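Every protein chain but one is kept in place in this view of the complex.
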Amino acid sequence: MAGNSIGQAFRVTTAGESHGRGNVVIIDGCPPGIELSEEDLIPDMERRRPGQSKVVTQRKEPDMPRIMSGVFEGRTTGTSIAIVVENTDQRSRDYTEIMEKYRPGHADYTYDAKYGFRDYRGGGRSSARETLSRVAAGAIARKMLRGYGIEVVGYVTRIGHIHADIPDPASVTMDQVESNIVRCPDQGAAEKMIELIHAMRKDQDSIGGVAEICATGVPPGLGEPVFDKLKADIAHGIMSIPAVTGFEYGAGFEVAGWRGSENNDLFEMIDGEVVAKSNRHGGMLGGISSGSPIVVRASIKPTSSLSKEQETVNKAGENTTIRTKGRHDPCLLPRFVPVGECAVLVALADHLLRWRGQAPEQYRKYVESRGK
Amino acid sequence: MAGNSIGQAFRVTTAGESHGRGNVVIIDGCPPGIELSEEDLIPDMERRRPGQSKVVTQRKEPDMPRIMSGVFEGRTTGTSIAIVVENTDQRSRDYTEIMEKYRPGHADYTYDAKYGFRDYRGGGRSSARETLSRVAAGAIARKMLRGYGIEVVGYVTRIGHIHADIPDPASVTMDQVESNIVRCPDQGAAEKMIELIHAMRKDQDSIGGVAEICATGVPPGLGEPVFDKLKADIAHGIMSIPAVTGFEYGAGFEVAGWRGSENNDLFEMIDGEVVAKSNRHGGMLGGISSGSPIVVRASIKPTSSLSKEQETVNKAGENTTIRTKGRHDPCLLPRFVPVGECAVLVALADHLLRWRGQAPEQYRKYVESRGK
Amino acid sequence: MAGNSIGQAFRVTTAGESHGRGNVVIIDGCPPGIELSEEDLIPDMERRRPGQSKVVTQRKEPDMPRIMSGVFEGRTTGTSIAIVVENTDQRSRDYTEIMEKYRPGHADYTYDAKYGFRDYRGGGRSSARETLSRVAAGAIARKMLRGYGIEVVGYVTRIGHIHADIPDPASVTMDQVESNIVRCPDQGAAEKMIELIHAMRKDQDSIGGVAEICATGVPPGLGEPVFDKLKADIAHGIMSIPAVTGFEYGAGFEVAGWRGSENNDLFEMIDGEVVAKSNRHGGMLGGISSGSPIVVRASIKPTSSLSKEQETVNKAGENTTIRTKGRHDPCLLPRFVPVGECAVLVALADHLLRWRGQAPEQYRKYVESRGK
Partner (left out) sequence: MAGNSIGQAFRVTTAGESHGRGNVVIIDGCPPGIELSEEDLIPDMERRRPGQSKVVTQRKEPDMPRIMSGVFEGRTTGTSIAIVVENTDQRSRDYTEIMEKYRPGHADYTYDAKYGFRDYRGGGRSSARETLSRVAAGAIARKMLRGYGIEVVGYVTRIGHIHADIPDPASVTMDQVESNIVRCPDQGAAEKMIELIHAMRKDQDSIGGVAEICATGVPPGLGEPVFDKLKADIAHGIMSIPAVTGFEYGAGFEVAGWRGSENNDLFEMIDGEVVAKSNRHGGMLGGISSGSPIVVRASIKPTSSLSKEQETVNKAGENTTIRTKGRHDPCLLPRFVPVGECAVLVALADHLLRWRGQAPEQYRKYVESRGK
């Protein structure tokens, strides 16, 4: 039942399969007057695109977004924005194996169990190709949030056994992230990660990792008690991305080993504003933004598609084996970064608009003034 | 803007503050004909109640739920069910400190930033007292799910540095969980956890931990592509609970260090059903239940309220210190268990009803037959 | 599936049956800082109450609302507001007839068809008693809208063959409406209506009518293209009220006989504002408020419960007859007025908050200034 939307005030609805005619996204609720063109979407979509570097899949998908509505004379009109990305490459391939066999780690079996049949071509609706719609929506949220001084930057902090050292999430820049092909701002770690990914590919295997996303400039007060806490809505968005197996914010799972006296971030006054001296709370208290940078992390599993032979079963209920042909990402992390950012961007845009509707006057003025 | 509801087909809406007149929850969408009375709610509410043992807060809250509507002659009618729990203890206490000072780790500051003022008594709407509404709703979901053969059991797997050994989540029983006051089915670990909590209390400190929740009997096919994946909706529910800082399912964050060939769960046929040989995928593939047990975990921070003195600021913008008086849980984990279970129960009830509406006939028959 | 809510930004969720323990309503999304107490709810609830005059049912229901949450020190906190009204009169009556027979014009049969059984006492959830929750919610919306200079007044324009003459809906005052017991501001017509209702009661019969509701002070710009047009959302609210069989705004069904040149309201400039010279458009163009008074009408059927004998069938599938005992309204119109007002109030509050979130700055300022 109707699960292809996220957000309430800034609502994103998507459709499209991996090898269908195209992907479509409708963004409903974007305020009027924001400058917008396809040029604004392309950078983030390029960062998500296959074939962008040697560490990602070598498939070619020249994804050109077309804004069909909601923009007039270069500005959003306040009405719903539709974006269509045609699938240029719909050649009839050999899908015999994937059609009849359930790939381990994929949704082939669960889709069949749920719907009785499935569009098996390239994973159909369960393919990560659908995330390009999210990235297009996120790029619009990014433009809107910049008007309030909010920036969102994601990056890789771990691949396999290699951990990056990120002393201050809030100071990582998009340039640093984009300076290498694994999107890790720790250059030393980045080089080792690249080596590791190459080794995985040679070994017909894949490798998992962790990405971190940081939002700066977020005013205090975003997030709705009690179910639509900001932490809950960001988690919803992040966990709805394919291959994500875990979510945490601030100190995350580490708090399990801590005492309250170690974990609590103490407040102090700085320049007339209430400021937390530390950020183990990841910018959210009671599920509402505190004004500190919002820091969240996601764990991403190793690509399930392997050229190696794996045991599985087929639709006829027989045990068999499968080798997934085709060009797959040996590591999903580099391309996850822009997708993960977009989950945070959409949640922030949604909560900004939600709270703007209900907010007391002085709060609204304060928020409005931040981007100026 | 309207953030006090969760679920779509099985929708839970709550209201109530810690020291207001009472807590109210409306459950909308529960099917007709389910046997229900207050007796069904009390066991789970007792498990959440303060004062139930020596390792939780010693506050007394004899929470008696009253079902106001939606039940007739002992059965649900299919219309909305309202449950009211009066706050019996509304004595005027000394709230001077909490009124003027922002407690570290709490939502005092963020509520003030958001709303301009707040009900400061006992934390108001940000207090975990609100979770009793969730537990009442979850108890109804539990009754409904039992008709389909679905059971949900939660337990503590870690407190501080003490880790429990849980060889098979699916075989943990409610009796095992309830056999000790920390709700850890590993009795040896449980004893050490109890000791640790006592040490924390003596030290005017608190300690964090991890809880795991396992749902068995879930049919394959629950969860909606693409944003309302089952993993995303469970994450939303879990992350909306106070003090939760992280969520993972199956292998969770561990996958970051793994190869695809290590992580993929291989399928085989057993008794004519497609079965995964292992459960690193935590019972969900592509965000849809696979038929394997659903296993999720949450990290819970140490209680922020400390009798120890902590630095902070006050509403007037001055640096100051605070000692939070009152009887607080030195460790939130034992009381988190029933609340976490309810997040899973509500998500499963919601998705079962959502999919029941859209499902092809043969699937529906299969699911209906499971509880019989 | 979850149909007991209305509104998105100002969301109202209700529960409760006619003869259950009580009625409960949760209002989610009300802005913080609005002065509110039970005293604000009682006037509208008194206007809806049975037994208030000789032309309505003589049942006694001393409905005392209790605000359980969301209000602190006399002001709304911005969190969800729960209101409980206990049913004081739950005596076990003789429900044999209504239990076994389907009353013509009532929902007895359709509830049984839908749910398999029903709470038959007094109509259960299908009883108009449920509208007291709507009135409580509407009273809160009224308080909020007054801060923007918006007023909503309803009145009866027709009962049976007696039509009132209302030259200018926007100038009808609440005092005029409340000056007689049928709530018709045309005093001459009101007297005839009262006579007619008395005649109906004597005849063991009932009579239908039409009510009109007018909202003044509504700024231009409320209403969301394309499905949530203001006219559509008001219609949704009005048509969801028991016994309502039709809805129209402005010239309504009369336009069917008109030419475009007769129907179009022409614009002119007055004091620097765009103003429509006439109001056949009922204050909405393209489903968005135009700044002219919003004028809507509803037709209400004659009470279905009759002391007269009527043919019907019973649950056992036998033809039979029924006389509905008890004290029923011989005409629903006088008590419909406050309920209809509340549908308009809730829709306006919802759309004001929705648009406030997305609105361009200058619009927002304009709207904010109106109530001052």
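So that you can tell them apart, the chains are marked A, B and C in the order they are listed, and the count of residues begins at 1 in each.
Here is the rule we use: a residue touches a chain if its C-beta (ideal position, glycine included) is under 8 Å from a C-beta of that chain, and two chains touch if they have at least 3 such contacts.
Please read all numbers here as calculations on a predicted model, not as lab measurements.
Asks: Which is it among C:122, C:138, C:154 or C:209 that touches the chain not included here?
Replies: Residue touching the absent chain, from the options given: C:209.
Asks: Out of A:17, A:63 or A:248, point to the residue that touches the absent chain in the complete complex.
Replies: A:17
Asks: Which one, A:115, A:258 or A:336, makes contact with the chain that was left out?
Replies: Only one of A:115, A:258 or A:336 touches the chain omitted from view, namely A:115.
Asks: Give me the subunit A residues in contact with the hidden chain, please.
Replies: The list for subunit A reads 1-5, 7-11, 13-17, 20-24, 26, 28-29, 32-33, 66-70, 72, 75, 77-82, 84, 114-119, 121, 124-125, 353, 357.
Asks: Touching the missing chain, which residues of subunit C?
Replies: With respect to the unshown chain, the touching residues of subunit C are 1-6, 8-9, 12, 14, 102, 104-107, 109-111, 113-116, 125-126, 130, 158-161, 200, 205-210, 219-229, 231-233, 235-240, 242, 244-269, 272, 274, 277, 281-282, 284-291, 299-306, 308, 310-313, 317-319, 354-355, 357-360, 362-363.
Asks: In the whole complex, what residues of subunit B lie against the chain that is missing from view?
Replies: 8-9, 29-33, 78-79, 225, 353-361, 364, 368
We adopt the following convention: only the chains that are shown with their structure count from here on.
Asks: With touch defined as above, tell me whether subunit B and subunit C contact each other through largely the same residue numbers, more than half shared, or through different ones.
Replies: same
Asks: From the centre of subunit B, which chain's CA centre is farthest?
Replies: It is C.
Asks: So what's the Cα centroid distance for subunit A and subunit C, whole Å?
Replies: Centre separation, subunit A to subunit C: 44 Å.
Asks: In whole angstrom, how far does the Cα centroid of subunit A sit from the Cα centroid of subunit B?
Replies: About 26 Å, centre to centre.
Asks: Rounded to a whole Å, what is the gap between the Cα centroids of subunit B and subunit C?
Replies: Centre separation, subunit B to subunit C: 38 Å.
Asks: Residues touching two or more other chains, restricted to subunit A: which are they?
Replies: Residues 8-9, 225, 354-355, 357-360 of subunit A each touch two or more of the other chains.
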